[in-house]
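I have a structure I would like to understand better, so I am pasting it below and will then ask my questions one at a time.
Missing here is one protein chain; the remaining ones are kept as they sit in the complex.
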Amino acid sequence: MTFLNRQGIEGLVVIGGNGSQTGANALSLKGFPVVGVASTIDNDLYGSETTLGVDTALNIALEAIDRLKVTASSHQRAILVEVMGRGCGYLALMTGIAGGAETIILPEVETNPEEVAKELREAYQRGKSHALVVVAEGAYYNARRLEQYFQEHRELGFELRITILGYVQRGGTPSACDRLLGTRFGSAATDCLARGEHGVLIGLLQGRIAVTPLSEVVSKKKPLDLTLWRMAHVLAR
Amino acid sequence: MTFLNRQGIEGLVVIGGNGSQTGANALSLKGFPVVGVASTIDNDLYGSETTLGVDTALNIALEAIDRLKVTASSHQRAILVEVMGRGCGYLALMTGIAGGAETIILPEVETNPEEVAKELREAYQRGKSHALVVVAEGAYYNARRLEQYFQEHRELGFELRITILGYVQRGGTPSACDRLLGTRFGSAATDCLARGEHGVLIGLLQGRIAVTPLSEVVSKKKPLDLTLWRMAHVLAR
Amino acid sequence: MTFLNRQGIEGLVVIGGNGSQTGANALSLKGFPVVGVASTIDNDLYGSETTLGVDTALNIALEAIDRLKVTASSHQRAILVEVMGRGCGYLALMTGIAGGAETIILPEVETNPEEVAKELREAYQRGKSHALVVVAEGAYYNARRLEQYFQEHRELGFELRITILGYVQRGGTPSACDRLLGTRFGSAATDCLARGEHGVLIGLLQGRIAVTPLSEVVSKKKPLDLTLWRMAHVLAR
Partner (left out) sequence: MTFLNRQGIEGLVVIGGNGSQTGANALSLKGFPVVGVASTIDNDLYGSETTLGVDTALNIALEAIDRLKVTASSHQRAILVEVMGRGCGYLALMTGIAGGAETIILPEVETNPEEVAKELREAYQRGKSHALVVVAEGAYYNARRLEQYFQEHRELGFELRITILGYVQRGGTPSACDRLLGTRFGSAATDCLARGEHGVLIGLLQGRIAVTPLSEVVSKKKPLDLTLWRMAHVLAR
């Protein structure tokens, strides 16, 4: 802080997720003017319904799924895609819904591999031309574990072909949504600093810019909306 | 309507913009169960802050601008992109903001070509490496008219190189946003029909599904938010 | 040249098309060690069957056509795309063949708008779901002229919806082909300089790196292979 002062820096905008905002809050508590901007592809930050980077990461995952479906429909095997999100299943859930997955595996919901195999079998019996599983990297049954389980249990009847997107989802040209959100967030953050409002996070709530105290942001958890998970199950039928 | 009844059709979901929803409203007034879904890349439909297709069209326009900037920065000429939107400048405005245009020309705001040339000159003087103009197809000075004006007024000092996106913006793989919005709209529309709520449009207001009477949708106009246009001018500096 | 010597520059690699290579040849005639690398999206350079940038430009044009076909097939109007290439029809021809155009208009072949309308009509009669015209910017009937002709001759029965790609084709992330070709060209050019072979162009002939004297490159013309144009006509049936 004294370092920042000596450099002639009078305020700071911290763009990031839980880790960065925890640091931002600590700096703010010491009296330095800090404004946070909600940015993480994991979308697990309290104070913003969606965060910078999520839309770009979703588009990258969907592009992969579009490509996978070509093969999925020509071979009778199951395709498994592991997406990012650390402990949060948001990216996997949205990817699964928008990509038309048969099964979605989340850290927030317990998964039984036997149940996964049953859902894949039923999908084929209903005449589906592909069997697609989307897995969050933070789920206990991530790509590697599920692959191994199916290899050790041949009686499940599916060979899993896995794709692990990894950091591919963190790069790429930002999407239109993310560019516009970034512009609005950046504009709101500098406005905040200019009018002397500090120690807050700029986020999006109900489609509007929202300002939430950093102390609240770092102490509360944003739960995953599981009604969407139930909708995904209805859609997969 | 009697035709629909004879076919055993008990309800209708009409996906479209002003034209389609005017038809939907007429059918509804005759007593047939109709629910509209807000869908047009022009984003000029009352009852929905954003409509299906807008996000995909925006991403396509931005991809074009990213490519144009490569040349823009290597030649000292101005690049002009005409985007769709009919009488509405929404697509052009958002494209211009997210793409970092020096000037945006909208149907809703009167444009002076001399002023455009002045803004391009000033951009170069401020050290900008490209001079990019985004034009809405519905503006009086659309791509063809502006190109001609600059050809007839050589003293303006800019050769305009034009790109007209045209129907390219209406195609393409739908973006993540549009797929998720389509899923939510579709789900809400069938829920409406199921519970006997007709003659309404499913749209998005404040990030939430909103239901608006079709009679209101077809009789009211959604104005363009010109505070964004002013923000675009600040950003271009 | 004395300028180059004074800067300690001992050799030059000139990456470009006819204009740049004419300069390279002039410099070479004065005795300075120059090696050219065949690079232009127009693909009109003698000494190389394909040039750097062509593959990227083709992919961009095809992406546009894929998007246009979505609309083309839902409306009964003709879609027209103007692609780059200056006086050379190569890009338009390849775009038209790979994109499945009904008609291709080139600078090298005289075009009759009445004939274009006839081909579009016949395409619909054969049950084609879209009517797509690809036009080279250097053709007499480019997008603007053909649009005007069809507007003034309503009896032709087609409303043309135009897309002009313009400089969009010159930007973009380079394709795999262009990156690998660039690597091979660059490697061959430095090898040439190192072994004292100057005044030549590095190009690709029959899938192999080929070295051609710059004097020949700048004095000869590479004609367009019109057997491909005839193949395009057969494919459009």
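When the chains are written out, they are named A, B and C in that same order, and each has its own residue count from 1.
The definition used in the following text is that contacts are C-beta pairs under 8 Å (C-beta built on N, C-alpha and C of every residue); 3 or more make two chains touch, one makes a residue touch a chain.
Here the structure is a predicted model, which means the values were calculated and not measured.
J.: Based on the whole assembly, the unshown chain contacts which displayed chains?
T.: If we consider the entire complex, the absent chain touches A, C.
J.: Per the definition of touch given earlier, which of C:40, C:59 or C:142 contacts the omitted chain?
T.: Of these options, the touching residue for the absent chain is C:59.
J.: For the chain left off this view, which of C:94, C:136, C:156 or C:200 is in contact with it?
T.: Of all options in C:94, C:136, C:156 or C:200, contact with the hidden chain holds for C:94.
J.: Of C:9, C:29 or C:235, which one is in contact with the hidden chain?
T.: In the complete complex, the chain left out is touched by residue C:235.
J.: Which of these touches the unseen chain: C:9, C:29 or C:180?
T.: In the complete complex, the chain left out is touched by residue C:180.
J.: Which of these touches the unseen chain: A:45, A:64 or A:101?
T.: Going through A:45, A:64 or A:101 one by one, A:64 is the residue touching the chain not shown.
J.: Just checking the interface: what residues of subunit C touch the absent partner chain?
T.: 49, 55, 58-59, 61-63, 66, 94, 97-99, 173, 175-177, 179-180, 183, 187, 204-208, 231, 235
J.: In terms of residues, what is the contact footprint of the unshown chain on subunit A?
T.: Touching the chain left out of view, subunit A contributes residues 60, 64, 66-72, 79, 143-144, 161-172.
Throughout what follows, only the chains that are shown with their structure count from here on.
J.: What pattern do the touching chains form: line, ring, star, complete or other?
T.: Here the contact pattern is a line, an open path with two ends.
J.: Among the chains here, which has the CA centroid at the largest distance from subunit A's centroid?
T.: Result for max centroid distance from subunit A is chain C.
J.: Please list the single chain whose C-alpha centre lies closest to the global protein C-alpha centre.
T.: B
J.: Roughly how far is subunit A from subunit B, going centre to centre by Cα mean, in whole Å?
T.: Computed from C-alpha means, the inter-chain centre distance equals 28 Å.
J.: Mind checking the centre-to-centre distance between subunit A and subunit C? Centres are C-alpha means, answer in whole Å.
T.: 42
J.: Which subunit B residues sit where two or more other chains touch them?
T.: 66
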